[in-house]
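Have a look at this one.
Note that one protein chain of the assembly has been removed; the remaining protein chains are unaltered in position.
Presenting subunit A:
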Amino acid sequence: MAQRALWLVRHEPGTPPGGTVRFSRRFPTVEKRAKVFNGASYVPIPEDGPFLKALLFEFRLLDDDKDFVESRDSCSRINKTSIYRLPLGGQELWPVIAFLRNGMIYASIPLVEQTLSPPPPLISISGISQGLELLFGIQDFLFSGQKNDTELNTRLSQLPDLLLQACPFGTLLDANLQNSMDNTDFASVTQLPKQPAWKAGTYKGKPQVFISITEKVKSMQYDKQDVADTWQVVGTVVCKCDLEGIMPNVTMSLSLPTNGSPLQDILVHPCVTSLDSAILTASSIDGMDDSAFSGPYKFPFTPPLESFNLCYYTSQVPVPPILGFYQMKEEEVQLKLTVNLKLHESVKNNFEFCEAHIPFYNRGSITHLEYKVSFGQLDVFREKSLLVWTIGQKFPKSMEISLSGTVTFGSKSRDKQPFDHICIGTTAYVKDEN
């Protein structure tokens, strides 16, 4: 369940070799065990340079690798997980957990407590899930609330000390790195027996509980008679409890509004102590019927100190809150586009803010734009190839707004412009934020 080494690699397109190792950490005691467990199939951990190159090659991020390379692109080399096999100096390093998020590749190599040939199934390697948790933890720490590169650098510089707390010997103690940071601060407080490891100290002060519910709607609208539109709500309940005592017991009960759709696919935070079996089995897999459990949804838990996601759910609302129409026509160098948005009458016409994002992928930066909006205002982010239509806090009385215009793009240089493997040609989407 331990990790042999871990790396953070910043992808830097256009600057050879395409990235830099921003952080790396090796765990020699684990390496010692790997040598014994893996026996003849043992492959040592490489230095940062060769590892970086092999990783970027595998992710197709090297600057000079646009051609077909059989060792990487062969149709039989099918990878269905974030676990890679990296060729390094005639040997193959496996299993390498790696994923790319926000321009950063997070990578680690878990210890496999047996021989590597034949490779055991991933499900039998405890270090895989532990490694992923560690990398997710680092990702959360680096990017939660972080806005710019300076902040990122500060957080990166805190990593060595934090890992000394959270993962001193390669075995992860707590995936919540922020917790480890607080732990250091709380060190002077005398901890009580039966203090949970995920709670660095105790709260003193006025008891209060904050709850916020965020819902995102994903919708596909076809504007066709024979194809049904689809939409799904994905919700998160965020909770922050300021309560005294080591283990205060809280029970949160969520009820649906009248005619509200039942919650499904509920996943809870580990601090939830028990769950009704109806909650466990409510799932979108079954589709909707009248017998679906419709609450109240009770979550008994002992809260940690920090703000946390008490639960995630999905739900199927009867109608999408905003109906959209998006048309795009390619005419030589320019795109003609039309966007119509209509707010559904059942939705309260009052927002904190409302924006429509219209991104363009796999094209050059925007060089020219002519447009007409019936309401709100349009901002152009030329370099990001993005249009942002600010609608404001209300739709007009008609509940309908429209945008039409033509966009011209500069020459395509793939490294700088947004890339997407689906939005090619006239395949595109609009994102409403409110």
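Points worth noting:
Just so we're on the same page, a contact is a pair of C-beta atoms (placed from the backbone, for glycine too) under 8 Å apart; a residue touches a chain by one contact, two chains touch by 3 or more; residues count from 1.
Heads up, the rule we're going with is that contacts and distances are computed from a predicted model.
Selecting from "Aminotransferase class V domain-containing protein", "AP-5 complex subunit beta-1", "Small ribosomal subunit protein mS26" or "Vacuolar protein sorting-associated protein 16 homolog", the unshown chain of this assembly corresponds to "AP-5 complex subunit beta-1" (UniProt protein name). From the set A:Thr15, A:Gln91 or A:Gln114, the residue in touch with the chain omitted from the display is A:Gln114, counting the whole complex.
Touching the missing chain, out of A:Leu122, A:Leu156 or A:Val347, is residue A:Leu122.
Residue-wise, the contact with the chain that is not shown comes from A:Leu275, picked out of A:Leu275, A:Ala292 or A:Met399. Panel shows subunit A; residues 1-2, 24-29, 31-33, 36-39, 47-49, 60, 66-68, 70, 73-82, 97, 99, 101, 113-115, 118, 120-124, 126, 128-130, 132-134, 136, 160-161, 164, 168-169, 171-176, 179, 183, 187-188, 190-191, 193-198, 216, 218, 232, 234, 236, 265-270, 272-275, 277, 279-281, 283-286, 312, 314, 362, 419, 421-422, 424-425 of it touch the chain omitted from the view.
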